[in-house]
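One protein chain omitted, others in place.
As written, the chains take the letters A, B and C, and residue 1 is the first residue of each chain.
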Amino acid sequence: MKRLLQPILAVALGLALGLAITWFAGENPWHVLKILGHGAFGSGYDFGMTLFYATPLIFTGLSVAIAFHAGLFNIGAEGQLTLGALAAAAVGALWPGIPWPLGPMLAGVTAICAGTLWGAIPGWLRARHGSHEVINTIMLNFVAAGLASYVTLYLLKNPDSQNPETRPIGTGYLIHQFEIFGGAPVSAALPLAILATILVWVLLWRTALGFEIRAVGQNESAARAAGIDTARIRIIALSLAGGLAGMVGIGEVLGNAGKFRMGFSPDYGFLGIAVALLGQNRPAGIVAAALLFGALHKGTADLDLETEHVTRELSLVLQALIILSVSAEGLWSWMKKRGQT
Amino acid sequence: ADFKVGLVLDRGGKDDKSFNSSAYEGANQAKKKLGIFLKYVEATDDNAFEPLLRAFAQRDFDLIIGIGFAQKEAIKKVAAQFPQKHFAIIDAEVDAPNVRSLVFEEHEGAYLIGAIAAMTSKSGKIGFVGGMDIPLIRRFSMAYEAGAKKINPQINVLANFVGVTSEAWNNPPKGKELAVSQYDAGIDIIFAAAGASGLGVFDAAEEKKKFAIGVDANQNWTKPGLILTSMLKRVDEAVASTIEESKAGHFTGGIKRFGLANKGIDYSVDQYNEKILPESVRKRADDIKAEIIAGKIVVPDFYKKK
Amino acid sequence: MTTQLLASTLRVSTPLIFAALGGMFSERAGVINIALEGMMLLGAFGAAVGTLVTHSPWLGLVCGMASGVLMAAIYGLFVIHLRANQIVAGMAINMLALGLTPFLSKILYDVTGSTPAIPIENRFQSAPLYLCWIFVLLSWFWMKYTPAGLWFSFAGEHPEALDAAGIRVNRVRWMAVLLSGALAGMGGASLSIFLSSSFSRNMTAGRGFIALAALIFGKWKPVPAAIACLLFGFTEALQIRLQGVILWGHEPIPVQFIQILPYVVTIFVLAGFVGHSRAPKALGIPFRRR
């Protein structure tokens, strides 16, 4: 009960703080709140956009969380998802003729493999050379961006566009988009994300491997004493993390754009860190946190449109305040203490 | 009631001092002149264009303008869903009866700028600093080099890029470092097409007392006496005229090109640079301009290069 | 060529050194500092505004420090007092700075995302270049020879021991985080009033994260961290000079490969020579006495 109530209250508090700022900026907070709610959930299309933003955040949230359980900090989801998307687009652009069920499967697997590789590298470096995964994942983000830029400009350039993007993939690669969302690009990637969530839960809490991952994260020397090959587990965990982040590419390339676009991600990888930690690194929590972030992202975009003074900058401030107050563990006990005295 | 115009700006935002600023300026001029209702929004990411365009359409805006080529797909989709609304897009070609595509022949301007730089350079070395490595910037650099070579086939042209992610548009310190290294290598004029990073190039020019060239808007005033000229891209004119025609009921779809011929692209001369840009150079530049307009010079276009 | 490369290296590393030192203080005291980026960004903004108002880069620098401290105070409130997860709160601080700076510039100058240009005579010409190394030495001295430095180290390594020795852990951490904000603020200031002539949106462009990497690279010690910053600065400066150079054939190497060079070098250097770097043991763990 407390575990549920606490985040809800915290969101409410963060929202209140943010609304206070919009009031300060000259808006009616009640009006702002209504726009937020309407922008995120008001229509099938709005809700669809919320889900559309939430989907990649589920993947990156899971990615960060699984590494976290192994005691590793994956700042590299951004690079992993970039490579995942790039790989999916490359397959689709190089062999556009591949028919439907085969195409998405092939491109999907490639995306996962590319992400996995990009996660395995820092995992291997950490396990075998002891170099810190935080630095390596940050560095690999930059390297991934460079590679993506090279591929989109030199190898798979889209001749019909000024955008830095690849040629479109074959139509056989496109995955199902749900119609009930009135055109919002909610694709089969959403059920895939839910499936991934369930699989991660099963892996972490119902399998021996998952137990070993958590054991290594909790106490490396105890895990080693128990016979667990900690180096191997670390590599596996970061590879899985990379694969999960790579799955963002499936939704983006096969379910939305139909190609790889440079900079398509509004920092999904970094937001994934916040999503994972807000969701307390638990799969269900991650889905909830991703939905919250998706709704905020969509809702605040509408604020810019609907109000006079609230710009996208203020929306960022609002989101930051909500994240801050949700993360404030001690706020809860502080409020309780206040309540008693 | 009022004629309602919605402006969806690119990620750079209203005050990017580049084509978003310019577009906003143009729309604002139209607002003052025609008394229309104007609303602008700034996109947070590439996936936000479509919902924003759609929101304008649903709220009964008469004319919706998307700024930047990144909105191409979104405009295409939304325009098809709202055939009775008018749309316009800057920098991209969308083939639909209710969409006007406002495209600029940047290569013509960059060619001219290259020629001016080559004429002014004493060292025989000129530079180019681009923001993010994307086709549009390649279009600039390619024509710039060709223009310079036209004047001086032996000239050395060095092209650098700030980065490969969108942060490259917002990194003045790095723009400055690139420019400093170019100036140190003997280059005496740098053409900056790098968004806010270009400000760093101007800072370097100021420190090294060398010339720089601005882009999009007239940037001559930022460092008087050091900005040789600016390559103008009249997004403001394009936006203002589109609004005007649409309000008057003369809206037409199709592609509208802005180049040297219709002064959509030009180079700037004003009180800040008339002293440093000699009469002879201006004269020669105007000749080249005329030749391009007349088709006597064919400017290489990166977009057409396959 | 070499002196220019050297000068460029020193310039590029300056903001990184300030920020890495800032990160050093808070992390050595046990507080993870992902928020460096945000503190730098607000510092850059504050410094630009301060310089525009006072026409003095030194006062501008002080304003930059104060802005960094302000951001650090918000961060400290959440991570020390309210025991927020330091990584989440750090990301949120970065977001806050990203949103707050254009918002404030809009209020102050009616321009979102940038400040007016600062005239050249009001900007630093070279002072931060030396100042950062003075701070490296001061930080080294501080950590090694002052009681507060010793407390910082223990707050990060074994806060219970510090507590048992009668020193309030959270006070020490507050001090470290605020100091961290001041230094990161100076790093930001050196971006806006030294390396360029105004504030512009998101002008830190990931430097906070690079500084963090340098800090880890330098094993959380001031001098090695500063040297790591120099390495990053050097690869960056080299990268700038390699762009467009034709090594073989007719075409220059694609700029993309040159751009990723610093990062690839870092990965190899780290794997080859540096090996384990041990984080302060209590890094990231809020302290609470019962």
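Heads up, the rule we're going with is that contacts are C-beta pairs under 8 Å (C-beta built on N, C-alpha and C of every residue); 3 or more make two chains touch, one makes a residue touch a chain.
Operating definition for what follows: contacts and distances are computed from a predicted model.
A.B. asks: Leaving aside the chains on screen, match the unshown one to its UniProt name from "Cytochrome c oxidase subunit 2", "Proton-translocating NADH-quinone oxidoreductase, chain M", "Polar amino acid transport system permease protein" or "ABC transporter related-protein".
C.D. replies: "ABC transporter related-protein"
A.B. asks: What are the shown chains that the omitted chain is in contact with?
C.D. replies: A, C
A.B. asks: Consider the whole complex, including the chain that is not shown, and state which of C:F18, C:F135, C:F154 or C:F287 touches that chain.
C.D. replies: Only one listed residue reaches the unshown chain, and that is C:F154.
A.B. asks: Sort through C:A164, C:V223 or C:V245 and give me the one touching the missing partner chain.
C.D. replies: Residue touching the absent chain, from the options given: C:A164.
A.B. asks: Which residues does subunit C use to touch the chain missing from this display?
C.D. replies: Interface with the chain not displayed, on the subunit C side: 141, 145-147, 150-151, 153-154, 157-158, 160-168, 278, 281, 289-290.
A.B. asks: Footprint of the hidden chain on subunit A, which residues?
C.D. replies: 206-209, 211-212, 214-215, 218-219, 221-229
Here is the rule we use: only the chains that are shown with their structure count from here on.
A.B. asks: Which of line, ring, star, complete and other names the graph you get from chains that touch?
C.D. replies: Contact map by chain: complete.
A.B. asks: Report the pair of chains linked by the most C-beta pairs in contact.
C.D. replies: A-C
A.B. asks: Can you compute the centre-to-centre distance for subunit A and subunit B, using the mean CA position of each chain? Integer Å is fine.
C.D. replies: Subunit A and subunit B have C-alpha centres separated by 34 Å.
A.B. asks: Hey, what residues on subunit A touch two or more of the other chains?
C.D. replies: Answer for subunit A, listing residues that touch two or more other chains: 146, 149, 153, 311, 315.
A.B. asks: Which subunit B residues sit where two or more other chains touch them?
C.D. replies: 13, 133, 164 - these are the residues of subunit B that touch more than one other chain.
A.B. asks: Using the touch definition up top, name the residues of subunit B that touch subunit C in the complex.
C.D. replies: Interface residues on subunit B, with respect to subunit C: 13-17, 133, 158-161, 163-164, 167, 170-178, 180-181, 184, 196, 199-200, 202-203, 206-207, 222.
A.B. asks: Under the touch definition given earlier, write down the residues of subunit C that touch subunit A in their complex.
C.D. replies: Per the stated touch rule, the residues are 74, 78, 81-85, 87-89, 91-93, 95-96, 98-103, 106, 112-113, 206, 209-210, 212-213, 216-217, 254, 256-257, 259-260, 262-264, 266-267, 270-272, 274-277, 286.
A.B. asks: Can you name the residues of subunit A that touch subunit C in the complex?
C.D. replies: Residues of subunit A touching subunit C: 73, 75, 125, 129-132, 134-136, 138-140, 142-143, 146-147, 149-150, 153-154, 270-271, 273-274, 277-278, 311, 313-321, 323-324, 326-331, 334.
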